[in-house]
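A protein chain is absent from this complex, but the other protein chains hold their places.
Chain naming follows the written order as A and B, and within any one chain the residues start at number 1.
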Amino acid sequence: MTQIEQDKNAPDTVMSDYNFAYLDEQTKRMIRRAILKSLAIPGYQVPFASREMPMPYGWGTGGVQVSAAVLTPDDTLKVIDQGADDTTNAVSIRRFFEKTAGVAVTEATAEASIIQTRHRIPEAELREDQVLVYQVPIPEPLRFLEPSEVETRKMHELEEYGLMHVKLYEDIAQHGAIATAYAYPVKVEGRYVMDPSPIPKFDNPKLEMAAIQLFGAGREQRIYALPPHTQVVSLDFEDYPFEASKADHPCGLCGAEDSYLDELIVDDEGGRLFMCSDTDYCAARQAVGHRGSDASPTLEGVA
Amino acid sequence: MQRPSLTGGFRDAPKDAAFAFRAVMNTMAKPGEINSVTGAEPPAGLSIAAGVVLLTLCDPETPVYLAPRFDLLEVRDWITFHTGAPFVAASAAHFALGTWGELPLGDFPVGSAAYPDRSATLIVEVDDLRSEGATLSGPGIKDSAALSLPDRAAIQQNAALFPRGLDFIFTCGDRLAALPRSTKVS
Partner (left out) sequence: MYVAVKGGERAIDNAHAWLAEERRGDARVRELSVAQIREQMTLAVNRVMAEGSLYDPDLAALAIKQARGDLIEAVFLIRAYRTTLPRFGASRPMDTAAMACDRRVSATFKDAPGGQVLGPTFDYTHRLLDFKLAADGEVPFAPELADAEPSKDTPHIMEFLDREGLMQRDTDGRTPPRDLTREPLELPATRDLRLQALTRGDEGFVLGMAYSTQRGYARNHAFVAELRIGKVAVEMDIPELGFAVEIGEVELTECETVNQFAGSKTEPPQFTRGYGLVFGMSERKAISMALVDRALRWEELGEDNLGAPAQDAEFVLYHADNIQATGFLEHIKLPHYVDFQSELELIRKLRREATADRGAHRAAAE
């Protein structure tokens, strides 16, 4: 069968010139094999032959390739950037999969079977039947301490993570606290030090969850994973324990005290509003009547 | 009539492979979980699940080792036609297919300390696959899980190599379960 004939039989997606979920089958197999290895060796970065995607490197090409390899026609996809479904890059990626895979999409965390995210873990607890796909810019947690890939690979091989501890310790010596606020390094099952992607450290405790977590770094050609309930420990010191912090405010819209907040400048005087970064979490709370001090009196106003 | 090797592949490869992969991924992520798969009709002697795994994961880039029982012209033809995977000795295999007793466990690549992912995945045909028997714990398992395993000692030895080691996919009829190297068995 020639390629042209195969294309005619392509699934009835809107973008029928391309294969289901855009990638060709051989590429998907290559990515799928890497995903299986990454699940078998939690926290280890599996090299994969990342393809050039029709979107720029650094804009989620790793996450998009992982999602494309994992998606089935029955999936419901949610895409968030900074916790929000309506940020432009999240919209763009969601549209890409609507077009190329024809899958259902949602903004409701609970309704999604696959969630692709950049920089956040949703507030709602994820379930065993869900998959969380992270977009990762720099997968190597040691990269900013040691620019050479040859060297960092050796460090992982020898489990030689002293450099990272020295860095964190220097922070404490200098600032009295660990000065890493996001992409806070973790140790997986007592073996690999892993970069959880640039999520705020507030999200780190959620990394131990029931859902499958897959991390895709397109430009850096790495895939890594956390199977459900994998032990994930944020690096710290006995006398300086890890602390998941957030702005010390309730959400101005829904009043939540337990969610990560965005800070907005709302007037020329520099007045501030704090609101949930997870837009679905916030909307769902407002829908059942929760109100913060800055909320509009009627829900219709927040459409 | 068509040669049997030409039939029995995925009807709609992109979609069939997508569903099959999710089943395989879920089993690898959750050791002990048993899932059923469909879409392949491999030649006699090979389970549906083993056929589905081969179609889903193998291609010309993945050399395959066939244990003697499956090293038959019919099976080779089928795998060649549907995946293009070359056949190799155990020491060069990315994937292997066989029954437990026939797979030379010591011969397969287990990866290096720098690249533990360069290891073989073994598709093991078993007569019996149940959520009972050995106790499993580790990544992917909340407290503990159970799975019927052919040989606890060998699997414990493999887990001791972590992060190097082999990964197993057990196939039985249309069902499959997986056991990555990270799972502790007792």
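What we mean here is this: a residue touches a chain if its C-beta (ideal position, glycine included) is under 8 Å from a C-beta of that chain, and two chains touch if they have at least 3 such contacts.
As the structure is a computational prediction, the values presented were derived from the model and not from experiment.
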With touch defined as in the header, list the contact partners of the absent chain among those displayed. A
Have a look at A:A21, A:L36, A:M53 or A:V188 and name the one touching the chain we're not showing. A:M53
By the document's definition of touch, the residue of A:D81, A:E123, A:D195 or A:D280 touching the omitted chain is A:D81
Given the full complex, what residues of subunit A touch the hidden partner chain? 3, 18, 24, 47-54, 56-59, 61, 81-83, 86-92, 95, 118-120, 137, 148-150, 175-177, 179, 181-183, 198-202, 219, 221, 245-247, 252-253, 260-264, 266, 273, 275, 277, 279, 294-297, 301-303
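In this section, only the chains that are shown with their structure count from here on.
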List the centre-to-centre spacing of subunit A and subunit B in whole Å, with centres computed as mean CA coordinates. 29
Subunit A partner contacts - residues on subunit B that touch it in the complex: 12-15, 17-19, 21-22, 24-26, 28-30, 56-59, 61-62, 94, 113-117, 119, 121, 138-142, 162-163, 167, 180-182
Where on subunit A is subunit B touching in the complex? 10-11, 19-21, 25-26, 28-30, 32-42, 44, 46-47, 69-74, 128, 153-154, 156-158, 189, 191-192, 210, 212, 225-231
